[in-house]
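As you look at this complex, bear in mind that one protein chain is not there, while each of the others sits in place.
Let's turn to chain A:
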(Lines give C-alpha, C1' and ligand atoms only; values in the text may rest on other atoms or scores of the structure.)
Protein backbone atom coordinates (compact mmCIF):
# COMPACT_ATOMS: atom_id res chain seq x y z
CA UNK A 1 0.00 0.00 0.00
CA UNK A 2 2.77 2.38 0.79
CA UNK A 3 3.97 2.04 -2.71
CA UNK A 4 0.89 3.53 -4.30
CA UNK A 5 1.98 6.53 -6.28
CA UNK A 6 -0.11 9.67 -6.16
CA UNK A 7 -3.01 10.64 -8.38
CA UNK A 8 -4.48 7.30 -9.27
CA UNK A 9 -8.23 7.34 -8.87
CA UNK A 10 -9.17 3.94 -10.14
CA UNK A 11 -6.70 2.06 -8.07
CA UNK A 12 -8.05 3.83 -5.04
CA UNK A 13 -11.53 2.50 -5.51
CA UNK A 14 -10.13 -0.96 -5.87
CA UNK A 15 -8.33 -0.52 -2.58
CA UNK A 16 -11.57 0.71 -1.04
CA UNK A 17 -13.33 -2.42 -2.16
CA UNK A 18 -10.66 -4.58 -0.69
CA UNK A 19 -10.73 -2.63 2.52
CA UNK A 20 -14.48 -2.88 2.78
CA UNK A 21 -14.62 -6.58 2.13
CA UNK A 22 -11.93 -7.30 4.65
CA UNK A 23 -13.61 -5.21 7.32
CA UNK A 24 -16.98 -6.79 6.79
CA UNK A 25 -15.49 -10.19 7.25
CA UNK A 26 -14.40 -9.14 10.67
CA UNK A 27 -10.76 -8.56 10.03
CA UNK A 28 -10.89 -4.92 10.99
CA UNK A 29 -8.26 -5.16 13.62
CA UNK A 30 -5.56 -6.64 11.48
CA UNK A 31 -5.88 -4.49 8.46
CA UNK A 32 -6.64 -1.26 10.22
CA UNK A 33 -3.93 -1.98 12.72
CA UNK A 34 -1.47 -1.54 9.91
CA UNK A 35 -3.34 0.96 7.84
CA UNK A 36 -4.31 3.55 10.38
CA UNK A 37 -0.91 4.37 11.87
CA UNK A 38 0.59 4.59 8.40
CA UNK A 39 -2.14 6.88 7.21
CA UNK A 40 -1.87 8.95 10.36
CA UNK A 41 1.74 9.64 9.67
CA UNK A 42 1.27 10.24 6.00
CA UNK A 43 -1.64 12.58 6.41
CA UNK A 44 -0.03 14.65 9.11
CA UNK A 45 1.31 17.24 6.82
CA UNK A 46 0.62 16.02 3.34
CA UNK A 47 -2.62 17.31 1.86
CA UNK A 48 -2.53 14.96 -1.05
CA UNK A 49 -2.39 11.97 1.17
CA UNK A 50 -5.32 13.35 3.09
CA UNK A 51 -7.36 13.55 -0.06
CA UNK A 52 -6.33 10.07 -1.01
CA UNK A 53 -7.43 8.83 2.35
CA UNK A 54 -10.79 10.54 2.04
CA UNK A 55 -11.35 9.11 -1.40
CA UNK A 56 -10.38 5.73 -0.06
CA UNK A 57 -13.05 5.76 2.55
CA UNK A 58 -15.68 7.41 0.41
CA UNK A 59 -15.40 4.76 -2.22
CA UNK A 60 -16.14 1.91 0.09
CA UNK A 61 -19.47 0.43 -1.02
CA UNK A 62 -22.52 1.10 1.07
CA UNK A 63 -22.95 -2.33 2.45
CA UNK A 64 -19.47 -2.37 3.95
CA UNK A 65 -19.35 1.23 5.04
CA UNK A 66 -20.48 0.53 8.57
CA UNK A 67 -17.72 -1.91 9.31
CA UNK A 68 -15.06 0.36 7.90
CA UNK A 69 -16.25 3.48 9.64
CA UNK A 70 -16.63 1.69 12.94
CA UNK A 71 -13.17 0.31 12.58
CA UNK A 72 -11.70 3.72 11.96
CA UNK A 73 -13.50 5.29 14.85
CA UNK A 74 -12.29 2.62 17.18
CA UNK A 75 -8.71 2.60 15.98
CA UNK A 76 -8.01 6.28 15.55
CA UNK A 77 -5.79 7.58 18.35
CA UNK A 78 -7.59 10.88 18.65
CA UNK A 79 -10.40 13.02 17.30
CA UNK A 80 -8.11 15.16 15.20
CA UNK A 81 -6.56 12.10 13.57
CA UNK A 82 -10.01 10.78 12.80
CA UNK A 83 -10.81 14.12 11.28
CA UNK A 84 -7.79 13.94 9.04
CA UNK A 85 -8.54 10.41 7.99
CA UNK A 86 -12.22 10.67 7.32
CA UNK A 87 -12.63 14.25 6.30
CA UNK A 88 -16.23 15.24 5.91
CA UNK A 89 -17.35 11.71 5.25
CA UNK A 90 -20.09 11.97 7.78
CA UNK A 91 -21.67 14.85 5.92
CA UNK A 92 -21.27 13.41 2.44
CA UNK A 93 -22.24 9.82 2.98
CA UNK A 94 -25.67 8.98 4.35
CA UNK A 95 -24.75 5.58 5.65
CA UNK A 96 -21.73 6.90 7.48
CA UNK A 97 -23.87 9.60 9.00
CA UNK A 98 -26.42 7.10 10.22
CA UNK A 99 -23.75 4.90 11.72
CA UNK A 100 -21.92 7.67 13.48
CA UNK A 101 -24.77 9.79 14.73
CA UNK A 102 -27.44 7.22 15.44
CA UNK A 103 -26.21 3.73 15.64
CA UNK A 104 -23.08 4.12 17.73
CA UNK A 105 -24.61 6.56 20.15
CA UNK A 106 -28.18 5.47 20.60
CA UNK A 107 -28.49 1.88 19.54
CA UNK A 108 -25.28 0.43 20.85
CA UNK A 109 -23.67 0.96 24.16
CA UNK A 110 -20.69 -1.29 24.31
CA UNK A 111 -18.05 1.14 23.14
CA UNK A 112 -15.41 2.64 25.37
CA UNK A 113 -15.18 6.25 26.46
CA UNK A 114 -12.22 6.76 24.15
CA UNK A 115 -14.37 5.83 21.18
CA UNK A 116 -17.00 8.32 22.26
CA UNK A 117 -14.36 10.99 22.64
CA UNK A 118 -13.05 10.27 19.17
CA UNK A 119 -16.43 10.34 17.56
CA UNK A 120 -17.78 13.43 19.21
CA UNK A 121 -14.47 15.25 18.95
CA UNK A 122 -14.46 14.46 15.25
CA UNK A 123 -17.92 15.94 14.86
CA UNK A 124 -16.86 19.09 16.61
CA UNK A 125 -13.74 19.82 14.64
CA UNK A 126 -15.24 21.07 11.45
CA UNK A 127 -17.87 23.74 11.02
CA UNK A 128 -19.83 21.60 8.59
CA UNK A 129 -20.00 18.84 11.09
CA UNK A 130 -20.87 20.94 14.10
CA UNK A 131 -24.49 21.11 13.08
CA UNK A 132 -24.51 17.37 13.39
CA UNK A 133 -23.01 17.70 16.84
CA UNK A 134 -25.90 19.83 17.99
CA UNK A 135 -28.41 17.46 16.51
CA UNK A 136 -26.70 14.56 18.22
CA UNK A 137 -26.80 16.37 21.54
CA UNK A 138 -30.49 17.03 21.19
CA UNK A 139 -31.25 13.42 20.45
CA UNK A 140 -29.10 12.23 23.32
CA UNK A 141 -30.87 14.59 25.68
CA UNK A 142 -34.24 13.37 24.45
CA UNK A 143 -33.29 9.82 25.23
CA UNK A 144 -31.77 10.80 28.53
CA UNK A 145 -34.85 12.66 29.53
CA UNK A 146 -37.51 10.16 28.55
CA UNK A 147 -38.98 8.43 31.56
CA UNK A 148 -39.60 5.15 29.78
CA UNK A 149 -35.94 5.00 28.77
CA UNK A 150 -34.87 5.59 32.33
CA UNK A 151 -37.16 2.88 33.62
CA UNK A 152 -36.51 0.21 31.05
CA UNK A 153 -33.03 0.58 29.67
CA UNK A 154 -30.11 -1.08 31.41
CA UNK A 155 -27.92 1.03 33.64
CA UNK A 156 -24.93 0.46 31.37
CA UNK A 157 -26.70 2.07 28.48
CA UNK A 158 -27.73 4.99 30.61
CA UNK A 159 -24.15 5.48 31.72
CA UNK A 160 -23.04 5.42 28.09
CA UNK A 161 -25.57 8.05 27.09
CA UNK A 162 -24.64 10.23 30.05
CA UNK A 163 -20.99 10.08 29.05
CA UNK A 164 -21.87 11.02 25.50
CA UNK A 165 -23.90 13.99 26.71
CA UNK A 166 -21.08 15.23 28.87
CA UNK A 167 -18.54 14.97 26.08
CA UNK A 168 -20.86 16.84 23.73
CA UNK A 169 -21.28 19.57 26.31
CA UNK A 170 -17.56 19.88 26.65
CA UNK A 171 -17.22 20.56 22.95
CA UNK A 172 -19.91 23.18 22.68
CA UNK A 173 -18.92 26.79 22.32
CA UNK A 174 -20.64 29.80 23.88
CA UNK A 175 -22.75 30.94 20.95
CA UNK A 176 -24.01 27.44 20.37
CA UNK A 177 -24.97 27.08 24.00
CA UNK A 178 -26.77 30.40 23.79
CA UNK A 179 -28.80 29.25 20.85
CA UNK A 180 -30.04 26.08 22.44
CA UNK A 181 -30.11 27.19 26.06
CA UNK A 182 -33.85 26.91 26.40
CA UNK A 183 -33.99 23.37 25.06
CA UNK A 184 -31.12 22.32 27.26
CA UNK A 185 -32.92 23.68 30.26
CA UNK A 186 -36.22 21.96 29.49
CA UNK A 187 -34.67 18.61 28.77
CA UNK A 188 -32.54 18.87 31.87
CA UNK A 189 -35.57 19.48 34.07
CA UNK A 190 -37.49 16.57 32.62
CA UNK A 191 -34.52 14.27 32.76
CA UNK A 192 -33.66 15.11 36.33
CA UNK A 193 -37.19 14.31 37.40
CA UNK A 194 -37.17 10.85 35.83
CA UNK A 195 -33.76 10.05 37.19
CA UNK A 196 -34.51 11.09 40.74
CA UNK A 197 -37.67 8.98 40.67
CA UNK A 198 -35.70 5.83 40.11
CA UNK A 199 -35.11 3.39 42.93
CA UNK A 200 -31.59 2.52 41.93
CA UNK A 201 -29.00 4.75 43.56
CA UNK A 202 -26.69 4.52 40.56
CA UNK A 203 -29.27 6.02 38.23
CA UNK A 204 -30.07 8.77 40.64
CA UNK A 205 -26.41 9.70 40.85
CA UNK A 206 -26.07 9.67 37.08
CA UNK A 207 -29.00 12.01 36.78
CA UNK A 208 -27.56 14.35 39.38
CA UNK A 209 -24.12 14.52 37.78
CA UNK A 210 -25.46 15.19 34.29
CA UNK A 211 -27.92 17.78 35.53
CA UNK A 212 -25.20 19.58 37.44
CA UNK A 213 -22.97 19.60 34.38
CA UNK A 214 -25.70 20.94 32.12
CA UNK A 215 -26.61 23.59 34.60
CA UNK A 216 -23.02 24.71 34.99
CA UNK A 217 -22.73 25.04 31.24
CA UNK A 218 -25.84 27.09 30.72
CA UNK A 219 -25.50 29.29 33.77
CA UNK A 220 -21.95 30.51 33.62
CA UNK A 221 -22.65 33.29 36.06
CA UNK A 222 -25.18 33.07 38.80
CA UNK A 223 -26.20 30.16 40.99
CA UNK A 224 -25.55 26.69 39.65
CA UNK A 225 -27.42 23.51 40.44
CA UNK A 226 -25.66 21.44 43.05
CA UNK A 227 -26.72 18.08 44.40
CA UNK A 228 -25.47 16.21 47.40
CA UNK A 229 -24.20 12.77 46.66
CA UNK A 230 -21.24 10.58 47.41
CA UNK A 231 -18.35 10.95 45.03
CA UNK A 232 -17.08 7.71 43.69
CA UNK A 233 -14.99 6.61 40.74
CA UNK A 234 -17.89 6.75 38.37
CA UNK A 235 -18.90 10.30 39.19
CA UNK A 236 -15.33 11.47 39.12
CA UNK A 237 -14.81 9.91 35.72
CA UNK A 238 -17.98 11.51 34.42
CA UNK A 239 -17.00 14.90 35.70
CA UNK A 240 -13.58 14.63 34.12
CA UNK A 241 -15.23 14.22 30.75
CA UNK A 242 -16.49 17.76 30.92
CA UNK A 243 -13.01 19.14 30.59
CA UNK A 244 -11.34 18.71 27.26
CA UNK A 245 -7.60 18.13 27.38
CA UNK A 246 -5.63 19.22 24.28
CA UNK A 247 -4.72 16.33 22.02
CA UNK A 248 -1.34 14.77 22.74
CA UNK A 249 0.78 13.09 20.13
CA UNK A 250 0.69 9.34 20.41
CA UNK A 251 4.39 8.51 20.67
CA UNK A 252 5.12 11.14 23.23
CA UNK A 253 2.19 10.20 25.39
CA UNK A 254 3.92 7.54 27.47
CA UNK A 255 6.84 9.90 28.05
CA UNK A 256 4.61 12.73 29.17
CA UNK A 257 2.81 10.56 31.63
CA UNK A 258 5.93 9.15 33.16
CA UNK A 259 7.44 12.64 33.35
CA UNK A 260 4.39 13.95 35.10
CA UNK A 261 4.36 11.02 37.48
CA UNK A 262 8.01 11.55 38.27
CA UNK A 263 7.47 15.24 38.86
CA UNK A 264 4.52 14.52 41.11
CA UNK A 265 6.56 12.11 43.19
CA UNK A 266 9.36 14.63 43.55
CA UNK A 267 7.13 17.45 44.64
CA UNK A 268 5.35 15.42 47.28
CA UNK A 269 8.43 14.63 49.38
CA UNK A 270 9.42 18.29 49.10
CA UNK A 271 6.15 19.32 50.61
CA UNK A 272 6.56 16.84 53.40
CA UNK A 273 10.00 18.18 54.17
CA UNK A 274 8.76 21.75 54.21
CA UNK A 275 6.00 20.98 56.65
CA UNK A 276 8.40 19.11 58.85
CA UNK A 277 10.85 21.99 59.06
CA UNK A 278 8.03 24.35 59.75
CA UNK A 279 6.83 22.32 62.70
CA UNK A 280 9.88 22.60 64.92
CA UNK A 281 9.92 26.34 64.31
CA UNK A 282 6.79 26.62 66.43
CA UNK A 283 8.35 27.57 69.71
CA UNK A 284 7.11 26.20 72.94
CA UNK A 285 6.22 28.96 75.31
CA UNK A 286 9.28 29.54 77.45
CA UNK A 287 8.21 29.23 81.03
CA UNK A 288 9.61 32.03 83.09
CA UNK A 289 11.64 30.89 85.97
CA UNK A 290 10.03 33.34 88.34
CA UNK A 291 10.44 33.17 92.01
CA UNK A 292 7.40 31.41 93.27
CA UNK A 293 6.13 33.77 95.90
CA UNK A 294 2.79 32.15 95.78
CA UNK A 295 4.21 29.41 97.95
CA UNK A 296 2.67 30.85 101.04
CA UNK A 297 -0.77 29.96 99.70
CA UNK A 298 -1.24 26.25 100.06
CA UNK A 299 -3.71 24.72 97.64
CA UNK A 300 -6.53 22.62 98.95
CA UNK A 301 -7.42 19.17 97.78
CA UNK A 302 -8.99 19.49 94.36
CA UNK A 303 -9.34 15.85 93.45
CA UNK A 304 -13.10 16.05 93.50
CA UNK A 305 -13.07 18.57 90.72
CA UNK A 306 -14.16 16.61 87.70
CA UNK A 307 -16.14 17.23 84.58
CA UNK A 308 -19.80 17.65 85.14
CA UNK A 309 -21.82 14.73 83.92
CA UNK A 310 -25.54 14.76 83.80
CA UNK A 311 -26.85 11.56 85.24
CA UNK A 312 -29.22 9.56 83.17
CA UNK A 313 -32.25 8.04 84.86
CA UNK A 314 -31.85 4.53 86.14
CA UNK A 315 -35.40 3.28 85.73
CA UNK A 316 -37.26 2.69 82.52
CA UNK A 317 -40.34 4.54 83.67
CA UNK A 318 -38.19 7.56 84.49
CA UNK A 319 -36.84 7.43 80.98
CA UNK A 320 -40.34 7.51 79.60
CA UNK A 321 -41.09 10.55 81.72
CA UNK A 322 -38.01 12.38 80.54
CA UNK A 323 -38.63 11.59 76.90
CA UNK A 324 -42.26 12.63 76.92
CA UNK A 325 -42.34 15.61 79.17
CA UNK A 326 -39.09 16.98 80.34
CA UNK A 327 -37.82 20.35 79.20
CA UNK A 328 -34.35 19.62 80.51
CA UNK A 329 -32.37 19.03 77.36
CA UNK A 330 -29.25 17.75 79.12
CA UNK A 331 -31.27 15.05 80.80
CA UNK A 332 -33.03 14.20 77.54
CA UNK A 333 -29.68 13.71 75.83
CA UNK A 334 -28.32 11.56 78.61
CA UNK A 335 -31.50 9.45 78.56
CA UNK A 336 -31.26 8.79 74.83
CA UNK A 337 -27.69 7.64 75.20
CA UNK A 338 -28.38 5.34 78.11
CA UNK A 339 -31.70 3.94 76.92
CA UNK A 340 -30.60 0.87 74.99
CA UNK A 341 -28.46 -0.56 77.76
CA UNK A 342 -31.17 0.13 80.33
CA UNK A 343 -33.72 -1.74 78.23
CA UNK A 344 -31.45 -4.73 77.85
CA UNK A 345 -30.61 -4.88 81.52
CA UNK A 346 -34.20 -4.67 82.73
CA UNK A 347 -36.27 -6.98 80.52
CA UNK A 348 -39.03 -7.46 83.06
CA UNK A 349 -39.51 -3.75 83.59
CA UNK A 350 -39.40 -3.15 79.85
CA UNK A 351 -42.09 -5.71 79.17
CA UNK A 352 -44.48 -3.78 81.34
CA UNK A 353 -44.20 -0.65 79.23
CA UNK A 354 -42.98 -2.04 75.94
CA UNK A 355 -45.69 -0.78 73.62
CA UNK A 356 -45.63 2.68 75.16
CA UNK A 357 -41.90 2.85 74.82
CA UNK A 358 -42.06 1.69 71.22
CA UNK A 359 -44.63 4.37 70.48
CA UNK A 360 -42.48 7.10 72.02
CA UNK A 361 -39.39 5.95 70.15
CA UNK A 362 -41.21 5.78 66.83
CA UNK A 363 -42.35 9.37 67.15
CA UNK A 364 -39.18 10.71 68.73
CA UNK A 365 -37.85 13.84 67.13
CA UNK A 366 -34.38 15.16 67.54
CA UNK A 367 -34.53 17.89 70.16
CA UNK A 368 -30.86 18.73 70.27
CA UNK A 369 -28.03 17.81 67.98
CA UNK A 370 -26.66 14.51 69.25
CA UNK A 371 -24.16 12.52 67.29
CA UNK A 372 -25.65 9.32 65.99
CA UNK A 373 -29.18 10.16 67.06
CA UNK A 374 -30.75 7.97 64.39
CA UNK A 375 -28.62 5.01 65.33
CA UNK A 376 -29.25 5.40 69.06
CA UNK A 377 -32.98 5.59 68.46
CA UNK A 378 -32.94 2.57 66.22
CA UNK A 379 -30.90 0.47 68.65
CA UNK A 380 -33.29 1.32 71.45
CA UNK A 381 -36.23 0.29 69.29
CA UNK A 382 -34.55 -2.99 68.39
CA UNK A 383 -33.87 -3.61 72.07
CA UNK A 384 -37.54 -3.06 72.95
CA UNK A 385 -38.66 -5.30 70.12
CA UNK A 386 -36.39 -8.17 71.07
CA UNK A 387 -37.32 -7.91 74.74
CA UNK A 388 -41.05 -8.10 74.10
CA UNK A 389 -41.54 -9.27 70.54
CA UNK A 390 -45.21 -10.08 70.23
CA UNK A 391 -47.02 -6.96 71.40
CA UNK A 392 -44.41 -4.59 69.98
CA UNK A 393 -44.36 -6.28 66.59
CA UNK A 394 -48.13 -6.13 66.55
CA UNK A 395 -47.94 -2.41 67.22
CA UNK A 396 -45.22 -1.72 64.67
CA UNK A 397 -46.77 -3.72 61.85
CA UNK A 398 -50.12 -2.06 62.43
CA UNK A 399 -48.48 1.36 62.36
CA UNK A 400 -46.75 0.49 59.09
CA UNK A 401 -50.11 0.51 57.38
CA UNK A 402 -51.60 3.45 59.27
CA UNK A 403 -52.26 6.94 58.11
CA UNK A 404 -50.05 9.93 58.76
CA UNK A 405 -46.64 8.44 58.85
CA UNK A 406 -43.84 9.62 56.64
CA UNK A 407 -42.13 7.27 54.21
CA UNK A 408 -39.01 7.58 56.34
CA UNK A 409 -40.88 6.35 59.42
CA UNK A 410 -42.37 3.40 57.56
CA UNK A 411 -38.96 2.38 56.29
CA UNK A 412 -37.58 2.77 59.81
CA UNK A 413 -40.20 0.30 61.03
CA UNK A 414 -39.04 -2.20 58.43
CA UNK A 415 -35.39 -1.71 59.40
CA UNK A 416 -36.14 -2.23 63.06
CA UNK A 417 -38.09 -5.42 62.32
CA UNK A 418 -35.23 -6.84 60.29
CA UNK A 419 -32.56 -6.02 62.87
CA UNK A 420 -34.63 -7.47 65.68
CA UNK A 421 -35.36 -10.60 63.68
CA UNK A 422 -31.66 -11.03 63.01
CA UNK A 423 -30.87 -10.68 66.66
CA UNK A 424 -33.57 -13.09 67.75
CA UNK A 425 -32.68 -15.78 65.28
CA UNK A 426 -28.90 -15.73 65.53
CA UNK A 427 -27.78 -15.33 69.12
CA UNK A 428 -24.22 -16.04 67.98
CA UNK A 429 -24.01 -12.86 65.96
CA UNK A 430 -23.20 -10.19 68.51
CA UNK A 431 -25.15 -7.07 67.69
CA UNK A 432 -22.06 -5.03 67.06
CA UNK A 433 -22.49 -1.32 67.47
CA UNK A 434 -21.19 -0.08 64.17
CA UNK A 435 -19.50 3.07 65.36
CA UNK A 436 -17.34 3.50 62.34
CA UNK A 437 -20.15 2.62 60.01
CA UNK A 438 -20.22 5.78 58.03
CA UNK A 439 -22.78 4.18 55.76
CA UNK A 440 -25.51 4.31 58.34
CA UNK A 441 -26.37 7.99 57.87
CA UNK A 442 -26.38 7.37 54.14
CA UNK A 443 -29.36 5.11 54.52
CA UNK A 444 -31.38 8.24 54.17
CA UNK A 445 -30.18 8.76 50.62
CA UNK A 446 -29.41 5.24 49.48
CA UNK A 447 -32.10 3.14 51.04
CA UNK A 448 -31.80 -0.56 51.10
CA UNK A 449 -28.27 -0.77 49.82
CA UNK A 450 -26.93 -1.65 53.26
CA UNK A 451 -29.24 -4.44 54.32
CA UNK A 452 -29.65 -5.91 50.86
CA UNK A 453 -25.90 -6.16 50.34
CA UNK A 454 -25.38 -7.92 53.67
CA UNK A 455 -28.24 -10.21 52.92
CA UNK A 456 -26.94 -11.14 49.52
CA UNK A 457 -23.59 -11.96 51.02
CA UNK A 458 -25.20 -14.31 53.50
CA UNK A 459 -27.20 -16.04 50.77
CA UNK A 460 -24.17 -16.38 48.54
CA UNK A 461 -22.20 -17.92 51.34
CA UNK A 462 -25.00 -20.32 52.08
CA UNK A 463 -25.24 -21.34 48.46
CA UNK A 464 -21.52 -21.94 48.32
CA UNK A 465 -21.50 -23.89 51.53
CA UNK A 466 -24.40 -26.02 50.39
CA UNK A 467 -22.84 -27.09 47.14
CA UNK A 468 -19.51 -27.76 48.70
CA UNK A 469 -20.97 -29.90 51.38
CA UNK A 470 -22.67 -31.91 48.73
CA UNK A 471 -19.60 -32.63 46.74
CA UNK A 472 -16.94 -33.43 49.27
CA UNK A 473 -19.07 -34.42 52.18
CA UNK A 474 -16.66 -32.98 54.68
CA UNK A 475 -18.14 -31.95 57.96
CA UNK A 476 -17.15 -28.79 59.69
CA UNK A 477 -17.58 -27.83 63.29
CA UNK A 478 -21.18 -27.11 64.11
CA UNK A 479 -21.42 -23.87 66.06
CA UNK A 480 -23.01 -24.19 69.48
CA UNK A 481 -26.74 -24.37 69.01
CA UNK A 482 -29.42 -22.74 71.04
CA UNK A 483 -33.14 -22.54 70.51
CA UNK A 484 -34.16 -20.14 67.78
CA UNK A 485 -36.01 -17.42 69.61
CA UNK A 486 -37.36 -16.09 66.37
CA UNK A 487 -39.45 -19.19 65.73
CA UNK A 488 -42.25 -18.30 68.07
CA UNK A 489 -42.60 -14.78 66.79
CA UNK A 490 -41.70 -15.09 63.12
CA UNK A 491 -45.33 -15.24 62.12
CA UNK A 492 -46.10 -12.09 64.10
CA UNK A 493 -43.43 -10.23 62.20
CA UNK A 494 -44.24 -11.59 58.81
CA UNK A 495 -47.95 -11.99 58.23
CA UNK A 496 -49.18 -8.54 59.25
CA UNK A 497 -46.70 -6.98 56.87
CA UNK A 498 -47.91 -9.01 53.96
CA UNK A 499 -51.57 -8.57 54.70
CA UNK A 500 -52.54 -5.15 53.52
CA UNK A 501 -50.15 -4.36 50.75
CA UNK A 502 -52.87 -3.95 48.16
CA UNK A 503 -55.09 -1.70 50.23
CA UNK A 504 -54.21 1.89 49.42
CA UNK A 505 -54.63 4.61 52.03
CA UNK A 506 -54.94 8.30 51.28
CA UNK A 507 -51.37 9.03 52.08
CA UNK A 508 -49.78 5.70 51.34
CA UNK A 509 -50.15 3.63 48.21
CA UNK A 510 -47.70 0.75 48.01
CA UNK A 511 -48.73 -0.32 44.55
CA UNK A 512 -48.71 3.18 43.19
CA UNK A 513 -46.29 5.99 43.82
CA UNK A 514 -44.62 4.62 46.88
CA UNK A 515 -42.82 1.85 45.08
CA UNK A 516 -39.68 2.71 46.99
CA UNK A 517 -41.30 1.53 50.20
CA UNK A 518 -42.69 -1.47 48.35
CA UNK A 519 -39.14 -2.38 47.35
CA UNK A 520 -38.01 -2.10 50.94
CA UNK A 521 -40.98 -4.14 52.12
CA UNK A 522 -40.19 -6.91 49.68
CA UNK A 523 -36.55 -7.01 50.75
CA UNK A 524 -37.62 -7.07 54.39
CA UNK A 525 -39.94 -10.00 53.72
CA UNK A 526 -37.08 -11.82 52.03
CA UNK A 527 -34.86 -11.41 55.07
CA UNK A 528 -37.61 -12.44 57.45
CA UNK A 529 -38.26 -15.52 55.35
CA UNK A 530 -34.59 -16.39 55.37
CA UNK A 531 -34.28 -15.97 59.12
CA UNK A 532 -37.31 -18.18 59.69
CA UNK A 533 -35.44 -21.27 58.60
CA UNK A 534 -36.26 -24.29 60.76
CA UNK A 535 -39.20 -22.60 62.41
CA UNK A 536 -42.66 -23.98 62.64
CA UNK A 537 -44.33 -21.31 60.60
CA UNK A 538 -41.96 -21.52 57.70
CA UNK A 539 -44.22 -23.46 55.33
CA UNK A 540 -47.16 -21.17 55.82
CA UNK A 541 -44.88 -18.19 55.35
CA UNK A 542 -43.48 -19.77 52.23
CA UNK A 543 -46.86 -20.24 50.67
CA UNK A 544 -47.97 -16.74 51.43
CA UNK A 545 -44.74 -15.35 50.09
CA UNK A 546 -45.01 -17.28 46.84
CA UNK A 547 -48.47 -15.90 46.27
CA UNK A 548 -47.27 -12.41 47.06
CA UNK A 549 -44.38 -12.71 44.64
CA UNK A 550 -46.65 -14.08 41.93
CA UNK A 551 -48.96 -11.08 41.99
CA UNK A 552 -46.12 -8.59 41.80
CA UNK A 553 -43.80 -10.38 39.44
CA UNK A 554 -44.23 -7.96 36.55
CA UNK A 555 -43.61 -4.81 38.56
CA UNK A 556 -41.88 -1.99 36.68
CA UNK A 557 -39.39 -1.02 39.31
CA UNK A 558 -36.23 -3.11 39.06
CA UNK A 559 -35.51 -2.66 42.78
CA UNK A 560 -38.84 -4.33 43.55
CA UNK A 561 -38.10 -7.15 41.12
CA UNK A 562 -34.71 -7.71 42.77
CA UNK A 563 -36.51 -7.96 46.08
CA UNK A 564 -38.99 -10.47 44.71
CA UNK A 565 -36.18 -12.64 43.42
CA UNK A 566 -34.49 -12.45 46.83
CA UNK A 567 -37.77 -13.64 48.33
CA UNK A 568 -37.69 -16.67 46.10
CA UNK A 569 -34.11 -17.40 47.14
CA UNK A 570 -34.94 -17.17 50.83
CA UNK A 571 -37.92 -19.39 50.27
CA UNK A 572 -35.88 -22.04 48.54
CA UNK A 573 -33.28 -21.91 51.26
CA UNK A 574 -35.54 -21.87 54.27
CA UNK A 575 -38.44 -24.15 53.57
CA UNK A 576 -37.38 -27.78 53.83
CA UNK A 577 -37.26 -29.40 50.43
CA UNK A 578 -39.78 -32.11 51.15
CA UNK A 579 -42.38 -29.63 52.27
CA UNK A 580 -41.66 -27.47 49.25
CA UNK A 581 -42.34 -30.29 46.89
CA UNK A 582 -45.26 -31.60 48.84
CA UNK A 583 -47.24 -28.40 49.21
CA UNK A 584 -46.12 -26.08 46.50
CA UNK A 585 -45.32 -28.12 43.43
CA UNK A 586 -47.44 -26.29 40.86
CA UNK A 587 -46.49 -22.90 42.13
CA UNK A 588 -42.83 -23.86 42.00
CA UNK A 589 -43.11 -25.02 38.43
CA UNK A 590 -44.79 -21.79 37.44
CA UNK A 591 -42.10 -19.86 39.27
CA UNK A 592 -39.44 -21.82 37.45
CA UNK A 593 -40.78 -20.83 34.08
CA UNK A 594 -41.07 -17.25 35.19
CA UNK A 595 -37.46 -17.32 36.36
CA UNK A 596 -36.35 -18.62 33.00
CA UNK A 597 -38.12 -15.69 31.41
CA UNK A 598 -36.41 -13.24 33.68
CA UNK A 599 -32.99 -14.66 32.95
CA UNK A 600 -33.45 -14.06 29.27
CA UNK A 601 -35.46 -10.91 29.02
CA UNK A 602 -35.12 -8.71 32.04
CA UNK A 603 -33.21 -5.49 31.27
CA UNK A 604 -31.61 -5.29 34.69
CA UNK A 605 -28.36 -7.21 35.15
CA UNK A 606 -28.86 -7.83 38.86
CA UNK A 607 -32.31 -9.31 38.27
CA UNK A 608 -30.97 -11.69 35.71
CA UNK A 609 -28.20 -12.81 38.01
CA UNK A 610 -30.57 -13.40 40.92
CA UNK A 611 -32.95 -15.35 38.70
CA UNK A 612 -30.09 -17.52 37.56
CA UNK A 613 -29.10 -18.17 41.16
CA UNK A 614 -32.65 -19.17 41.93
CA UNK A 615 -32.73 -21.62 39.06
CA UNK A 616 -29.48 -23.11 40.33
CA UNK A 617 -30.96 -23.45 43.80
CA UNK A 618 -33.94 -25.25 42.36
CA UNK A 619 -31.65 -27.60 40.50
CA UNK A 620 -29.74 -28.29 43.69
CA UNK A 621 -32.94 -29.06 45.52
CA UNK A 622 -33.99 -31.52 42.88
CA UNK A 623 -30.64 -33.25 43.00
CA UNK A 624 -30.75 -33.34 46.76
CA UNK A 625 -34.15 -34.99 46.76
CA UNK A 626 -33.13 -37.48 44.12
CA UNK A 627 -30.05 -38.37 46.10
CA UNK A 628 -32.08 -39.23 49.17
CA UNK A 629 -33.19 -42.82 48.93
CA UNK A 630 -36.99 -42.82 48.95
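General observations
Going forward, contacts are C-beta pairs under 8 Å (C-beta built on N, C-alpha and C of every residue); 3 or more make two chains touch, one makes a residue touch a chain; residues count from 1.
Methods note: contacts and distances are computed from a predicted model.
Between the names "serine C-palmitoyltransferase", "GNB1L protein", "65-kDa microtubule-associated protein 3-like" or "Eukaryotic translation initiation factor 3 subunit I", the one given in UniProt for the chain missing from this structure view is "GNB1L protein".
Only one of A:297, A:369, A:403 or A:627 touches the chain withheld from this view, namely A:297. Among A:173, A:306 or A:601, only A:306 touches the chain that is left out of the view.
As for the chain not pictured, it touches chain A at residues 290, 292-294, 297-302, 304-308.
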